[in-house]
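To start, the structure itself, in structure tokens.
Missing here: one protein chain of the complex. Every other protein chain is in place.
So, chain A:
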Amino acid sequence: MTTDATPASATAARPVRVVIVDDHAMFRAGVRAELAAAGAGTVDIVAEAADVDSAVAAIREQRPHVVLLDVHLPGGGGAEVMRRMPAAEARYLALSVSDAAEDVIGTIRGGARGYVTKNITGPELVDAIARVADGDAVFSPRLAGFVLDAFAGSIDVAAVDEDLDRLTEREREVMRLIARGYAYKEVAKELFISVKTVETHMSSTLRKLQLSSRHELTRWANDRRLL
């Protein structure tokens, strides 16, 4: 999402403190360089970590606003980091080369506020970090696609299982537009709602993803031979 309008209310005042967690040193260096170039003044990288233990230590020590988290990590993966350091203070943005549905959905259910893939550009990443720091959810088109797919796959069992929260028609509409590559601002314009409302829909979608029963999702993934 290459919008130039960063919701920078909070981020303009202080730089966002970021911890990068990835087991590839080259990749960390690359992200650091990109963020230094594209996010000078708005993003401050306070620590790097290469596995679950060092990530937990770094987060505990540095108290960052945002953690850029790889999904596959030695020692249990990104979800393990989020389990040991719940997203109370730090917010998690998953940054992964994998766009396998299982990883995406699993990470979001683990508590990440967003999921971007590693081919993201510097400015887009800075924008995503700023959004997550402000408490918004970041959905890439692909992620929105998975969300739609997940709920489409489980929608017929929703009638049987009351635990499974469906997406409202409006939320589906928002997801569909995001999946089509619309930026939040454009979604708002298209649906005649405010950007804030779009973000509300995003958040409730996240909430529903976390609440929907694990078994249904497992079955969904299983039916598609993803597990």
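What we mean here is this: contacts are C-beta pairs under 8 Å (C-beta built on N, C-alpha and C of every residue); 3 or more make two chains touch, one makes a residue touch a chain; residues count from 1.
Please note the rule applied: contacts and distances are computed from a predicted model.
Hidden chain, UniProt protein name from the list "Urease accessory UreF family protein", "PspC domain-containing protein", "Multiple sugar transport system permease protein" or "Protein-export membrane protein SecF": "PspC domain-containing protein".
When the omitted chain is restored, the residue from A:D99, A:D127, A:E171 or A:E199 that touches it is A:D99. Per the touch definition above, the residue from A:L73, A:V174, A:V187 or A:L209 contacting the chain not shown is A:L73.
Even with one chain removed from view, chain A keeps its contact list with that chain: residues 2, 23, 71-80, 83, 98-100, 102-103, 106, 110, 119, 141-142, 144-145, 148-149, 152, 160-161, 176, 179-182, 215, 218-219, 225-227.
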